[in-house]
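Here you go, one structure.
All protein chains but one are shown at their positions in the complex.
Chain IDs A and B follow the sequence of writing; residue 1 opens each chain.
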Amino acid sequence: MQLFLFQVLNGLGIGMIYFLLSVGLTLIFGLMRFVNFAHGAFYLVAAYLAFAIVGLTGSMVLALVIAPLAVAILAVATERLLLRHTYRMPHEAQILITFAIALLIQEVVIMQFGPLGQNVPVPQALSGVVFLGPFVYPAYRLAVVAVAAVVAVVLWIVVEKTKLGAVLRAGSESAEMVALLGINVDRVFMATFALGGALAGLAGVLAAPLRGVEPFMSAEALGIAFVVVVVGGLGTLSGALVGGLLIGLVQSIMSTLWPQGAHLMIYAAMALVILARPTGLLGRT
Amino acid sequence: MDTPRFPNVTTLIVAAAMIVLPFVVPATLASQIAIFATAALSVTLLLGGAGLLSFGQGLYLGIGAYASGLLLRDAGFALLPTLLVATAGTAAVAAVLGAVMVRRQGIYFVMLTLAFAQMGYFAMLAAKDVTGGENGLSGLPRRFDLFGATIASPLSFYVLSAGVFGLAFLAVQRLLASPFGSVLTAIRENEGRSEAMGYNVRLYKIAVIAVAGGIAGLAGSLHAVFLGFVPPTDVDLEVGQRMLVMSIIGGVGSPGGALVGSAFYTLVSEALSELWARWMALIALVLIALVLFLPGGLWSAGRHLTGLLRRRDADG
Partner (left out) sequence: MPIERRTLLKGLAAAPAALAAPPLLRHAMAQSETLDVAAVYSLSGTFANVGTLLNNGSQWAMEHYGSVLGRKINYILLDDRGDAGEAVRKVQEAMSQRGIKHIIGCTNSAIALAVQKEVNARGGIYVQMAGADESTGKDCNKANFRWPVASYSAVNATMRPLIEKFPNAKKWYTITGQYVFGDSLLTNVKDVLKEKGLQHVGNSYHSLSDREYSGYIATALASSPDVLAICNFGNQTLDVIRQAISYGMKRNTKILAIWSTGLDQFQALGPENCEGVYFGCNFWHGVDTPGGREVAAVVKAKTGDVPNYLQACGYAVAQVLVEGIKKAGTTEIAPLIKAMEGMTYEGPTGLEKIRPEDHQVIKDYYLMLGKAKSAMKDKNDFAEVIAATKAFLPPDKTGCKMA
């Protein structure tokens, strides 16, 4: 019973990390109906930037500032140079071009950093464990969960209380409507990409000490992000949160009950949700 | 789409290319091109014909490959029945999955293809006693008899692969030119209108998913026969992506594109991989350029070019 409780807590922890990983993907989809297959690659770039920055300066804080910013710039550049031209094309073109961009980024990372995995040390202050009642939990993981929670709150405020948020919400209803409101859609799209990129970047930096960095980490991240946003509901903030927590829980609890099936279950769950409730568990039907 | 006349220019070009191929590249490489051209045809039919984007066609290639491996090794099947059973069996699986998948459209359809492909991979690993798990399925026969001819040398495998591709190519071409193909085109252009016109859109989609699955299964079957082995990568997500990339590069507007795409991808990777291991970057760049500037793929480039020439002829 105690183990089960711990798996639940641990699953919620994994879930918050997954939320962070997926929220950028869902924001971009929500506003632009744009499926960004390069989301995982943005995450990858940030993780390697963190590796480089921590290696040079030893400062995780610096990595947390620079890497998301750099990835936001990368995301905007990608949007301005390439993706902008595909908005009028069918979904398929957008999927294919971001898929190709992801491939390109991955190859460039290997050119730059080599194909072998590398270590990013956990910051000294967070390298221990904390005792939560009868359980031990890594201090660093706890910090990541806290950051993810802060991000969730900040994003919620942005979406609910700011003009950008109003546009985001309107956009997820109907993109034409936003244009009719006389808002500079071009700028909003750019801002959304910057935000989505920065969030992927933040996730990448925070994940680096948890997993280390290696050039193929983007595919796994993208797979998880897809499952999370599809299960929760594509395009909604709360969907990413609930989807993340749910997948985290499933993964953690399954590892006690039926570990072999954990992955099979996750993808089966994704297929089931798409079929039974295509807008996700929290999406509007 | 191509004109329904037969044999049209596309068919002649493809036939000529298949004959020339083994003279310009080693026979095993030519076989690889033919096998993956068959696989890419599956995507061409789905995406070019019905507008259905699938990242998961690798699943069907994998099913065809593993089914053939087991039939040849454990059930003692001969070559022809193996190819036929693998194709039909994979088509049946695709029909069942298709019946589920057609309930969703657009991005959700894409996600379903991804989910099923992933499940297929994990199922292969879980059933390692049957599939050999990450070690692959080995010990397949290395010699085959087909209509009195022995198939064992690289060239004979090429003739087999090219023949199978030729048949699949003609089947796809005929299918797209048929009334069935016209309905698919209508669905691709405007699904709602086709529905309103009284077509059972879902049924048409299931049918095309089944045929495309069968073609991918046939390619997988051929791959297993050709290698004498089923590599676990055959059911990996990557193989589905590769099929997609090939058909996009070649162009999904014509079944000829599948051959061009397969040849381009295979030859580029072959020529570059030992010189520059990061050749995938080049493929990615080509893909980006094609999406932006030439959505019809390399095949349509050829068409544009001949169009220009013709116009010049007319002017002069």
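Rule of thumb we're sticking to: a residue touches a chain if its C-beta (ideal position, glycine included) is under 8 Å from a C-beta of that chain, and two chains touch if they have at least 3 such contacts.
Please read these numbers as outputs of a predicted model, since none were measured by experiment.
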Residue of B:8, B:28, B:105 or B:185 in touch with the missing chain, whole complex considered: B:28
Residue of A:36, A:78 or A:251 touching the missing chain in the full complex: A:251
Touching residues (missing chain, whole complex) on chain A: 2-3, 6-7, 10-11, 13-14, 110, 115-119, 121-122, 127-129, 136-138, 140-141, 210-212, 214-217, 220, 251-256, 259-260, 262-263
Residue ranges of chain B at the interface with the undisplayed chain: 22-29, 31-32, 122, 125-126, 128, 132-136, 138-139, 142, 149-156, 159, 223, 226-229, 231-234, 238, 267, 269-271, 273-274, 277-280
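Operating definition for what follows: only the chains that are shown with their structure count from here on.
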Residues on chain A engaged by chain B in the complex (per definition of touch): 35, 82, 85-86, 89-93, 95-97, 99-101, 103-104, 106-108, 110-111, 223, 226, 230, 234, 260, 263-264, 267-268, 270-271, 274-275, 278
Chain A partner contacts - residues on chain B that touch it in the complex: 47, 51, 53, 100, 103-104, 106-108, 110-112, 114-116, 118-119, 122-123, 126, 241, 244, 248, 278, 280-281, 283-285, 287-288, 291-292, 295
